[in-house]
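All protein chains but one are shown in place.
Let's turn to chain A:
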Amino acid sequence: MATSSVSKGCFVFKPSAKKKKKTLSLESYFVQGCEDAESSEIRFRLCQELWDEIKTDTEVLQDELNRTILDSLLDFTRKCSSTRQNSDWTSQMRASEIPTAALMLGVNVPDHDMTFQSLSDMLKQSVSPHVASVQAKECGALKHLMKKVLERLMDTVVVVDDEDEEENVETSPRVHRSMHCSLGILCDWYTARTKKSPTGTPGKKRSSQVRDEQQQPPVVIIFKDLEAFNPRVLQDFILICSQYIDRLPLTFIFGIATSPSTIQHMLPHSVSSLLCIELFQSLSCTQHLATVIDKLILASRIHFKLNGKVMQVLIGVFLYHDFSVRNFIKGLQLALLEHFHSQPLSVLCCKKKQALFNVTQLSKPNLDRIRQLPSFKRYVEKQEAQEQVNLMTDDSHLKEVCQQLIKDLHKYHKNYYPILRCLHTLTSSLPRYPLGKQIRELYLICLAKNVWENEDYQSAMKLVKMLAKGEMVSLLQKCVEILQLSKSKKMKNALVQLEELLAKFKQLDTATEMTPTVEASIPSPIKNLQKKTDLFQLQKTLLEMNESRRAKRLSPFENLRNEALEFIDNLVKSHLSPPESQPLYEVCYYSSSATVRRHLNATPRTSIQAALSNPYYYLQNDSLKSEDGTVSNTAPDICIAYKLHLECGRLINLYDWLEAYSTVVSAAEGNDQDSENFGKVDEVKQYPFRKKYFSQIILCCCCLSVLLSE
């Protein structure tokens, strides 16, 4: 397995087939190194159930979000194929163009796969069985593109004359020899298929009505990532296709990540004139994320939660790095796994009924763990002395209390999200968005600390106080709609109160017309001003005016508005306290943001530095343990070389470096200075040392140059 090459490069060692270990089941992976092995089985099951739920939810969401765009694409392909079969003058004149859909997907490339998958499935289901999707990395040259297209459409192996596909020679029989990849063959295949097609291909159940109108189903080719294609390849391919368009009803779909003008950059006029391009805009990824957060994170039915910092990390990765919703969900999955793996008390993170049952099953060490929880300690401190003693000593009492606490936690979540949404509807349209435009921003604020102590909250409330009546009523109406969805008792109470308030607002309309304006009764101080006054007097009267205006009786609308605000404020204060304030919150909330960050946003440079300066960190070998940052001479060569290099100044003399290195290494091999043949060893060792370690030293140089190139 060793290479003696001095040159730079990567060496691939393919694992031999025999050595393959028996793959462990998922569960045994989970249980390995899991804390508190007893409950690990339950935790694994809970974790899997939750993940399955999240997964299906996201898939449903994705489908819903893509529905409109996919439907319009399907319409487009159907329409194209129908106009082609149409024989009126205009469609005849346009028949030489290849209908093309340019699908704008945004730069979140990892998410596109799912969209394309569902697109091609839907196309196959309802429009045409002939759908092929290709991506740039498999089509470096025209023949590869051709081969992929043909293979995917015809479901066979196509031979390309290519030197580097020697393996195919043995596997593919000689019969395929004549199957050269040209569109002519595809054409023949297509006509053969469509001729016998009315009898129906077995295994594909489709309504006969679809078949009738689709005598000539279109052949759809999806280019998943247009930007990455070699323009030359694409141009040639389009040119060839246009020669066959009269015999083969082709339709293209271009997946574009940036902007439609890429088409113009990639294709010259002579080629783009062969296409009839129509644009389709898909949903933006931020909207997609907003829906995912809305449905998965801000839902009380999924009991696993992320704390503020972890949320921050995941959203940060999304906004700053990749815009990928798929990666966001991957992050969520990671946090989920980590939570159930590392937190033994996560057995309680499940549906209420099961959680209550699991509380009764808690083992002694787990009960002790509960007593150690910071949130529980805070809870205990608030209790009376006798109760405190009971909680700390009596296990069965603790279990009872825990059941109550779990119930409370569930209630807390049930009330939390509706109120959060209400607050968001009230504040999301305010000027300059003091509490954020998106609900995720507000959620982060609420997770961090008591939201009502936040300055932005105060200013938001001030702004709400200035809302006009129409706006106020419509916002409150929206809040009513949100609360109607909730089933908890407290929310129902709140709903009743809010509806009363709304009714009062509506009554105002009629009431204001009835009551005469009261302003006349206030004595106008302006009259007094008309007398001659000195400066002091003027100031005084102005102040008075100001006072009186402030003290001016509020109009009934303003009164009502203040009442409504106070009501909202109370709701916020009673329900939107951060999760840390809830006892036992650790059961449901995952809080290790550092782990998530380390896994999702790896820092290669820091890892290399850590490995070089502290080899024990990764190798976990006791002989490498060292105190005060020194590297023991048993450390890997590269670590020693790195250490020695650090001891030098800006410039390093290669000879000195090697000398120093050999001193360190020979010390490691037990040559103490007193032994008589110390002097000789050097000479003997130096040659093999150079031969053996030179490549490592060079490699080390490379690594160091990477590390130091800031």
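Convention: a contact is a pair of C-beta atoms (placed from the backbone, for glycine too) under 8 Å apart; a residue touches a chain by one contact, two chains touch by 3 or more; residues count from 1.
Going forward, contacts and distances are computed from a predicted model.
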item: Name under which UniProt lists the unshown chain, selected from "Origin recognition complex, subunit 5", "Mitochondrial import inner membrane translocase subunit", "Phosphatidylinositol glycan anchor biosynthesis class Q" or "Geranylgeranyl transferase type-2 subunit alpha"; value: "Origin recognition complex, subunit 5"
item: From A:42, A:154, A:240 or A:565, residue that would touch the chain that is not displayed; value: A:240
item: Of A:275, A:297, A:402 or A:445, the one touching the omitted chain in the full complex; value: A:275
item: Which of A:299, A:538, A:554 or A:602 contacts the chain that the document leaves out; value: A:602
item: From A:48, A:82 or A:182, residue that would touch the chain that is not displayed; value: A:182
item: Sites on chain A contacted by the missing partner chain, in the whole complex; value: 8, 89-90, 93-94, 96-97, 99-100, 104, 106-107, 109, 136, 141-143, 146, 160-163, 169, 177-178, 180-184, 225, 227-228, 236, 239-240, 243, 257-265, 269, 272-273, 275-279, 284-286, 317-323, 601-606, 702, 705-706, 709-710
